[in-house]
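Missing here: one protein chain of the complex. Every other protein chain is in place.
Let's look at chain A:
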Amino acid sequence: MGGGLKRKSSSSSKSLAKSKKKKGPHLPNSILKVIANQKRPLNSDEEDDDAIDSDDEHGGDLYEYEEGVPEEESRKNNRYDRHDNYDYELPEDFEDENVESEDDVNSENDEEVEGDDDDDRHTRMLQSLTGMPSAAFEGDSKSKPVLFTEAYPEGEFNPTRDVLEGKNVLTEEDFLAPLKGTPGYQKTSKQIARMQKGTKHVVHAPLPKPERERLERKAVKGIVDEEFGKWVHLVKKNREAPTVYFNKEVNLGYSTVSAIASDFQPRTEFEKKMASVLNDSEVTEAHRDDGARLLELNEVSMEDHIKDRNHIAKMRSLLFRHEVKSKRIKKIKSKTYHRLKNKDLKNSSLGALMDPEMAKEEAMRQEARRVEERMTLKHKNTGKWAKRMISRGLNVKYDGTKAAIAEQLQMNASLSRKMNSMRDGSSSDESEDEEELNDGSDEDTPSRLIAKAKEKTLKALEDDEVPNSGLMSLPFMARAMKKKNEEANEEAKRALEEYEEWENAGGENSKKPVEVSGRRAFGATAKVEAPKESRKDSDNFYDNSDSDNDMAGVEDNDMKAVRDTASPARNTGTMTDTEKFDDVVGNPASTTTFDVAMFASGSWKKMTGGKNTESKKASKKTRVPISQAQDKKGSRDDGSEDSESEAERMVDGVLTSASKETFEIPSQEEIINRAFAGDDVLDEFEKDKEEVLNQEVPKPEKPVLVPGWGNWTNIQRKIGISKHELQKHEAEKKEWEQGLKKRKDARLNHVIISEKVDKKAEKLHTTTLPYPYTSREVFENSMRMPIGPEFNPSTILAELNRPEVVKKTGVIIKPVKFEEVNPNDEVDDEHPRNHQKQRTKKKTSKRQGKVKSK
């Protein structure tokens, strides 16, 4: 703005010069002014020039800006709060160069013009100088026509607008000019010059408000930046620190009981008394010395002694009297007395404890009372009186009432308390009863059960009646029913037979019927004979590969018996050179098992003998088809089977020759199958892979011409499949190929890696990146190291797992304090104790943010 002002002022001076040139007879403005004000005679031209020069010197700066009153201050309406104006104001005694301002002359006119800006005034000035209409000067700046209001020609008593507005200000030189040449002139001019030097006699025009404010803000910002710049390093350090510490040593008060006790001040009378005794210097001293002084101090006065003695005597006599009384009572033989006494006892709870019968009765009564109490809530202060008392607050006021109400509550509590004893008793009784029942029926359960079952089946057999009406009477329903009934009857009959058998067998062995139940089909006669055999057969049938299952056939009892005998027949013939038998085989346990094994296998051989071979053969035969069915390739099973049987043969080589006999030469087909087992394996794998790929990345279907769809006419047929269909297919195919290429197993022919998404495992992954991370790679890399105690040395563990803020409970976190921080220092987290200064992280960062936003 300053520049702008200057320009204007210079232009004004130019125009002055111009006017001078053009209008010779016209007097310079200042002179006119002087004439008008001072009524002094006209001066020569040189003086004029001088005056103009001086004018030029200061002209630019003398421009006075009139600032509009801000809305806040104008108080036109009360929208703004009242406030003091801190803008710079001229002092009251300031003299404005003796110039009459327009304000003084025509203030009413001024009010309207107040808002006018510089340009306006400038043109007006030019106007006044040149006497030309304002339109001549208004080129770019103004479009509004200004009225020419000067009614009078300029004159001594008619000051120009310039003068009135204070455009051309009078200077000291103006005043001094007429005195030039007079004797005192030199002196005064010097004096004035000195004065001018000392004082800043010209007041600059204030800048416009927004400008000023901007400058102000700029200055303030500089200061603030500097002020906060000091904090930057500290804040940066705190933000970057992995951990902030607030565990400065702070006194949190007492930590021990003794510390609390040491600060104890006796307050009550009693405490004071105690303290006086405890802290008695004499006593403490006596304690410190030997006990003699203590005895002295312990002296009891005569009065106290007598009092004490009397008290003891009284107590003794009371005791004696009580004793005598009880003796007398014990001697009483009167029956009535005892009856009455017993009655009393009965009523009391003590009596109830003695007699269970009575206790039960008492408990019943108690229970009844409890129920009543719980139903009525009689003693819960629900009565009229109690309510009234409580509502009026009398229960607090009077002790009696309070006690009565409390008593009622107590009674309620005692009455409604749950009684456990009775319940327990009853439940135990029940269980006892049950036990009794069980005990009684234990011996004859099976027989009784059988009898019951029999009865029921008989009943069922008897009452199979066919309904005569309704749905059931329809012929086909009737037939079905009949069929069903027959079946049921048969079953029932069978069951009956069984029951009878059981009954015949008697209830001596309770296990037997259980065994039999599973093998109903065998009948009663078969089962006694060969339980083992049948078992073996079934074994061979179900489990074709386990020829050695027969171990099951060896009975436990046998084995035990053998173990007991423990014949020390050690087989040392098979020992090799590396065998160390010293402490291992010498172990008695292992030898016994060895023996057992010998014996057991021997017995088994004897038992199975020849009949096993048949079953073996059968099983061998059945094995082949089964295994083929199990395995489509037919190679695997045979191989494993074979190896198994081989191993068996080898193992049993010494013991069982039977298994060797069972070997059968496989058929030609089988042999060929086995020989070329691996031939199509690769092909099959490839097929598998294709299948899996098709499942996971489905191949797009090729568009086909469906007869009847889109080929009715000849033309349509010629065109064939539509172009866009084909295009679509191409795109899909491309995508499919991409998908295939993208797979991990794309280049591995021998591998299929499933890319199915495991939904259950999805919860182990994050769906989004956690907050500060923006790159997946960085995040996953930061997760690579485990931080648990199992994976890290204990020396580093604490550092790895330190929380962001370390703080003692109860410590007040003070706001951050300024401290010098070397910006080049790295964050040192190793020695947390070294920098325990309290700081807050958040506050500073906030402040920092504010500053930056400015």
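Criterion: a contact is a pair of C-beta atoms (placed from the backbone, for glycine too) under 8 Å apart; a residue touches a chain by one contact, two chains touch by 3 or more; residues count from 1.
Basically, contacts and distances are computed from a predicted model.
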item	value
Chain excluded from display, named as in UniProt, from "Ubiquitin-like-conjugating enzyme ATG10", "Transfer RNA methyltransferase 82", "BING4 C-terminal domain-containing protein" or "Exosome complex component RRP40"	"BING4 C-terminal domain-containing protein"
Per the touch definition above, residue among A:E226, A:E240 or A:D290 touching the missing chain	A:E240
Contact with the hidden chain (one of A:Q265, A:Q668, A:T713 or A:T795)	A:T795
Touch residues of chain A, complete complex, unshown partner	239-240, 242, 539, 543, 546, 548-549, 551-552, 554, 556, 559, 571, 574-581, 583-585, 587, 589-590, 593-594, 596-598, 600-601, 627, 630-633, 635-637, 639-640, 643, 647, 650-651, 653-655, 677-679, 681-682, 684-685, 688-689, 692, 735, 738-739, 741-742, 745, 748, 750-754, 756-758, 760-767, 769, 772-785, 790, 792-793, 795-796, 799-800, 827, 829
